[in-house]
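Excluded from the complex is one protein chain; the other protein chains are retained at their positions.
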Amino acid sequence: MIKVSILGGSGYTGVELLRILSQHPDVKITSVTSRQYKGAKIKDVFLSLNGSTDDVFTDPSDHKVIKNADVVFCCLPHKASMEFIPPLIKGGKRVIDLSADFRLKEHSVYKKWYGEKHTAMNLLAKAVYGLPEIYRSKIKDAQLVANPGCYPTSAILGLAPLLKNKLIDSGSIIIDSKSGVSGAGREAKLETSFVEANEGFKAYNIGEHRHTPEIEQCLSQIVGENITVSFSPHLLPVNRGILSTIYASLKRHVSTAEVLYVYKKAYAKEPFVRIMQEGMLPNISQVKGSNFCDIGIKVDERTKRVVVVSVIDNLVKGASGQAVQNMNIMYGLSEKRGLLSLPLFP
Amino acid sequence: MIKVSILGGSGYTGVELLRILSQHPDVKITSVTSRQYKGAKIKDVFLSLNGSTDDVFTDPSDHKVIKNADVVFCCLPHKASMEFIPPLIKGGKRVIDLSADFRLKEHSVYKKWYGEKHTAMNLLAKAVYGLPEIYRSKIKDAQLVANPGCYPTSAILGLAPLLKNKLIDSGSIIIDSKSGVSGAGREAKLETSFVEANEGFKAYNIGEHRHTPEIEQCLSQIVGENITVSFSPHLLPVNRGILSTIYASLKRHVSTAEVLYVYKKAYAKEPFVRIMQEGMLPNISQVKGSNFCDIGIKVDERTKRVVVVSVIDNLVKGASGQAVQNMNIMYGLSEKRGLLSLPLFP
Amino acid sequence: MIKVSILGGSGYTGVELLRILSQHPDVKITSVTSRQYKGAKIKDVFLSLNGSTDDVFTDPSDHKVIKNADVVFCCLPHKASMEFIPPLIKGGKRVIDLSADFRLKEHSVYKKWYGEKHTAMNLLAKAVYGLPEIYRSKIKDAQLVANPGCYPTSAILGLAPLLKNKLIDSGSIIIDSKSGVSGAGREAKLETSFVEANEGFKAYNIGEHRHTPEIEQCLSQIVGENITVSFSPHLLPVNRGILSTIYASLKRHVSTAEVLYVYKKAYAKEPFVRIMQEGMLPNISQVKGSNFCDIGIKVDERTKRVVVVSVIDNLVKGASGQAVQNMNIMYGLSEKRGLLSLPLFP
Partner (left out) sequence: MIKVSILGGSGYTGVELLRILSQHPDVKITSVTSRQYKGAKIKDVFLSLNGSTDDVFTDPSDHKVIKNADVVFCCLPHKASMEFIPPLIKGGKRVIDLSADFRLKEHSVYKKWYGEKHTAMNLLAKAVYGLPEIYRSKIKDAQLVANPGCYPTSAILGLAPLLKNKLIDSGSIIIDSKSGVSGAGREAKLETSFVEANEGFKAYNIGEHRHTPEIEQCLSQIVGENITVSFSPHLLPVNRGILSTIYASLKRHVSTAEVLYVYKKAYAKEPFVRIMQEGMLPNISQVKGSNFCDIGIKVDERTKRVVVVSVIDNLVKGASGQAVQNMNIMYGLSEKRGLLSLPLFP
């Protein structure tokens, strides 16, 4: 059994990790910390977990609670992560960090987009970007995995085959993404309150969202040149799900069927990527609660553009499920271990 | 492996059975019928199941598809059930019927509430009402299980301990229930279209809903006297979930804590009933996708009434999950087999 | 033109008053206060109002802003109201208070349910409960109107004809109410955040909600005896709307048609009460944005109970619309003045 500790387990990625890991046959959860709820029973904070655990949230500053863990899932916000993780690494723990702190390779880029000096720069080179479909071999031996952001997961999986196969003009990429409200976290805020978000829809942080450089870094590594993208996030009035509609100009004439063939080949061995057949497009409702990424393709012959539609559950493939997939890789387990549950539709 | 056939598998109880049974370690699905989608791949009708099956929907009139099954789940509408099931019973199959056709013991009551003459009356005595918490011992050996309605499941589990312990005036029961839209089935209808139901809320069929005699029959059997209840269903703008708020006059003074103690004792060994602690009330969001029934209690000393709040996922404990629980009992398996998945919150 | 000041105008009752009063032909808004947003343009806080006003929110402690007003709408929370209102009354202003502070006649009842000593007891006798259908004649000359709570408005309008006509056992009343989330106010709270409330449904404060004594006080006045009711509020995942399902035991045999006749007669001259025809029940979606109260009736002959379903928009007839209706009465205008807009369906 892999002994697991969760840091900052009272947010939505925390409760989702608890849901998944409680049902993972090879995992034993040894501690879950929460500054806000320390001392409270987990099942009193998350009634959904009633019956599966009698544990309490512990204080994150009580370091001995983490001592027993083999691997630590860090669900803290950025900045807090780069404070808590260095001693864990030093202490020999393997760490899967769900924050943004170790995703960007260049500390100057971090500074520019996050407005803070990075305080654990020495770990940036060591950290592996935890997108298994791209970096699987490096994840296997990583001590520190930087779990990808939710938007980047949907965008990169949607774009990688086009770029690897040099089908598109790399300067023409536009990513129009729409995310459910759980992506904004569990803290009470006016703009994510029910009445403000329900029956509403808006774009936010166009061209300025912090996931932009993360997408660009990964796409640039894939093609070996600097890529700049337009990225526009929107807030969808649903609990879970991200749909990214991605536009790019085709370098040469290809049909929808040909592009689909490229995608099916690229992801043929991937357990969690499902390519839609021609004429069908994915819906966030079809991946809810699962680790799947569904991708649909449409070549628009009139405009010589290809449109990719990529959907994930932001809390699963976009966060906690992908983190468990990374753990499975790190421990030589089947990637599907503990991640078999089918989408909950309706 | 138990060989399972599903009749009428293209509705919401069908897709939910497919979701649960696909992940059940002791089950092999041998056929799924659908008049509407015969010949189509299941995964093309329900994209959520893509990756878990390559089977096609078969024609229900093609009787040989059912021949191999040990047990048949019948998800047909009432009337169709009582047509399809008698030959199955004659052929020695075990049947779990999710329709209303075999729930009521008196054919005259069926006639009165469903407006149709019952055409398989001889099976009414044979059929066992499939509410495990009340009829477990009979279910074990049943050939025909009448799987309870969604509203009755929430109402009966909410009321049984009060009645068994003679705490309430049996003439004072009022059940105010609210159900998510999936309870109305998958057929396209104006009143359950998105725009009509969203941001709306209404009561319907007050005092006339067909689940009323089913609730009364079971409660009457529990106490050994004829019980009449007020039952008012409402349509909630959510996909899944039923919450029943149940009112009854107390026969003698008892506190909330005392009533909770009675419930905890009554359901102590039940794997799927969770009693809330004093001061807490259940939320449908906490049982979504699971087979749990959560129950909260409040004694109102001012009015000498007890209020019980009972919630289930209408598609799981209110239909397909309970059907699988019944199958587990019929085949001597642990009741939790295949039903372990935790609620999906949020 | 009636000069109007709004105290505490940045909540949902505030923005709704602004929406209604901006379109009222006899009103001029002279000031709107907000502690939180003082100095900000109203149209920057509420983008919906962009184009209708260039005013800014003023500081509530700047008393001169109110000086010019003929009538003050007070949208402050309880406790704050009883602090701010006495000097206004002393200064000769007419006041319509949307808080609970002046609704209960007995300060001991206020103390019991609100946990606070009342600090303006001398005004309790002077205050008129602003439910026009019951207290119209007193409202006309009132200096201080206590605008009813949202739940009480739906419950009292639903029950008054039954009680006035002595059709029901006054000890048998059960009110099961369901409210949209805007009823909880605009402050950011975890339990009313989108992800927690969406796809959820729960009861809360059963038998303990502060609107209970308000309902009981008014019903008791109507019949001239002390009435105690069971009242259970629930949180509906919609923005606007309250539906109350009300149960009572009939004293004698009457049909649905007879009860409907009583209601039609009782409300024949009311501009904002619509009685549904037999066989139809109201839906919150049909009153959205309007000052209507829709009422449907069903006599359940089997249980000898009558069930009343009463719906309002909690922000209009349940708060700001009713406040404007009261103002119209106070100033001798047609009650429909400024309140003519039809429900927004869908």
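Letters A, B and C name the chains as they come in the text, with residue numbers starting at 1 for each one.
Here is the rule we go by: contacts are C-beta pairs under 8 Å (C-beta built on N, C-alpha and C of every residue); 3 or more make two chains touch, one makes a residue touch a chain.
This one's a predicted model, so the numbers in the text were calculated from it and none came from an experiment.
Chemist: Per the definition of touch given earlier, which of A:239, A:290 or A:326 contacts the omitted chain?
Modeler: A:239
Chemist: Which residue, A:247, A:261 or A:331, contacts the hidden chain when the whole complex is considered?
Modeler: A:247
Chemist: Would you mind spotting which of C:176, C:199, C:214 or C:300 touches the chain that isn't drawn?
Modeler: C:199
Chemist: Could I get the residues of subunit C that touch the absent chain, sorted low to high?
Modeler: Touching the missing chain: residues 12, 15, 19, 22-23, 44, 46-52, 182, 199, 239-240, 274, 276-277, 280, 282-283, 285-290, 292, 294, 315, 340-346.
Chemist: Which residues does subunit A use to touch the chain missing from this display?
Modeler: Contacting residues on subunit A, toward the hidden partner: 174, 176, 178, 195-196, 198-204, 206-207, 228-230, 232, 234, 236-241, 243, 245, 247, 281-285, 288, 296, 298, 300-303, 305, 307, 309, 311, 346.
Chemist: Given the full complex, what residues of subunit B touch the hidden partner chain?
Modeler: On the subunit B side, contact with the omitted chain comes from 12, 181-182, 186, 188-190, 192-199, 237-239.
Please note the rule applied: only the chains that are shown with their structure count from here on.
Chemist: State the chain with the largest centre-to-centre distance from subunit C, centres being mean CA positions.
Modeler: A
Chemist: At what distance in angstrom does the C-alpha mean of subunit C lie from that of subunit B?
Modeler: The computed centroid separation for subunit B versus subunit C comes out at 38 Å.
Chemist: In subunit C, what residues contact two or more other chains?
Modeler: Those would be 195-196, 198-199, 237-239.
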